[in-house]
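Quick one: this structure, given as structure tokens, is what I'll be asking you about.
A protein chain is absent from this complex, but the other protein chains hold their places.
Labels A and B are assigned to the chains in the order they are written; within every chain, residues are numbered from 1.
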Amino acid sequence: MSSGSKTFISGNEAIAAGVRLVRPHVIAAYPITPQTTVIERLAEMVADGTLSAEYLHVESEHSALSACIGGSAVGARTFTASSSQGLLYMVECMHYASGGRFPVVMMNANRSVALPWNIYGDQRDSLSLLDSGWIQVYAEDAQESLDLVIQAYAVAEHPDVLTPVMVNLDGFVLTHTYELVNVPDQVDVDDFLPPFQTTNKMDPDRPMSLGFTAGPQHNQAFKQLQHLAMLSAERVIRETEERFGQLFGRNYPGLVDAFLCEDAEYVIVTLGSVAGTVRPVVERLRAMGERVGLLRIRYMRPFPEHEIRAALAGVKSVGVLEKDISFGYEGTVFTNVNSALTRTGAKAPRLLNFIGGLGGKDISVTDIEALFARLQASDEGETVTFV
Amino acid sequence: MNHPVRNASFKPPTRLEDYLVGTAFPSGHLVEINAAWRSERPAIDSERCTNCLICWLLCPDGVIRKTGDGRLEIDYDYCKGCGICARECRFDVIRMEKEGL
Partner (left out) sequence: MVNSSKKRISIRELDEREFFYGHKACPGCGGSLAVRLALKVLGERSYAVVPAGCMSAVGFIFPQMGFACNAIISTFPGTASMLSGIAAGARALGFENVHAVGFAGDGGTADIGFQALSGAIDRHDKIIYICYDNEAYMNTGVQKSSLTPFGARTTTSPVGLRLRGAATGKKPMFEIVAAHGIDYAATASVGYPMDFIRKVEHASRVEGTSYIHVFAPCPTGWGHETSETIAVAKDAVDCGLLYLAEYVDSRFILNHDPGSFSSIREYLLKQGRFRHFSEEEIESVTVQRDAGWERIRREWKS
């Protein structure tokens, strides 16, 4: 089993450490707060010669992802990172990468989207892009962030998947806070993650035409295949985590991370680092005899509908706490969770949607306690409330 | 072969499992011809042709090819009848004839 080395680093630095370990051939990125320290650390590694990647100082995020797709199209392993406005600038290329089945891995620093301008963390950027065909995972802490980079390439490049992956870290709250992180040894990562192999590429020995047009007769088939590949990713993710656990000694729980949900009556469902605020509240309420739990969704795509139904079976009230809103309706995580809970026709728990943390608005322990209180109250209040 | 050849036996995929992964397909794979686009077709007078290769150079579709024994021939499957070869021939050796006569 790998020993690795312990360092005290930020979420962003953990991402950079993970990227170095996967031996990317091409890094193309454009700076945007709060992603910047990821690409700065990577630049330092390249300058020092501890990372031998082609580092492109691209002139926009659209070019960053476009360059990564180009690299992937010749068989290179590629990485990019962005946030907010930058992420949205590359959306055309996101569909391009997923439709073209290029296993690019991108780190996204979750940040609010203008207007108004705001550099702090919420999840409106990535959650508005769930339909772009990318696998999306949300990290809770720096260790998970580093480990997810390594796992992301294993999943993305798997022949049954061949789908790009976005690793999300909450802006500032996770990207810029420090914790003890075990950085695996290179030799073990090399063992875990073999070199990138694919037939979906241009090859001097086997000329291929990529990125073609498919008319009404064929287009839907390509899209259906993409969808099926994303569904296959569920199995590949679990297999990858199992292998990861055996080699590195850190076990990940799959597409969701359920905490004390087994006999819970009231559960908060959420994403990312705010789970770290919810967990101590759950522990304190449990100590007081209340049957509460936390369900942290890790992967939003593929969406873990089975795991969510299983974790929330028997729960009376569920509060989906999220840092986004689909204006005019409800939060996107809520829409997805609600669908999972109601589509089988089985009796669903009462579902409330708590919108909070927008533009970096603080969510405190007190706020969480109030949400549990709301879940426990029997009032028929508004489904969607802002925290 | 110096040029792509039509894959006459190609059957378009109908089942999901028949599609290749990704939007990727072998280069130079042809299934259709362009002959029906023409209303005129070029004819080279081989006797008077000096083999200067101007027509070969300027055909946008590359359908004029060297036979190997000093003459030129036209791939009428892919000639669109644009008339550039006849227009540019310095020796007036190519004539555009009405198609279908």
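Some observations on this one:
Definition applied: a residue touches a chain if its C-beta (ideal position, glycine included) is under 8 Å from a C-beta of that chain, and two chains touch if they have at least 3 such contacts.
Just so it is clear, the model here is predicted, and its values are computed rather than measured.
Contacts of the undisplayed chain with visible chains (whole complex): A, B.
Within the set A:T37, A:S66 or A:Q151, the residue that contacts the chain not displayed is A:S66. The set of chain B residues touching the chain not shown comprises 2-4, 6, 10, 12, 23, 25-34, 37-38, 52-54, 56-62, 65-66, 78, 80-84, 86-88, 96. Contacts to the hidden chain, counted on chain A, fall at residues 25-26, 28, 53-54, 56-60, 62-64, 66-76, 78, 92-93, 96, 202-204, 207-215, 218.
Note that only the chains that are shown with their structure count from here on.
Residue ranges on chain A touching chain B, taken from their complex, read 99-102, 159, 162, 199-201, 206-212, 214, 217-218, 221-222, 224-225, 228.
Contact residues on chain B toward chain A in their complex (touch as defined above): 12-13, 16, 19-29.
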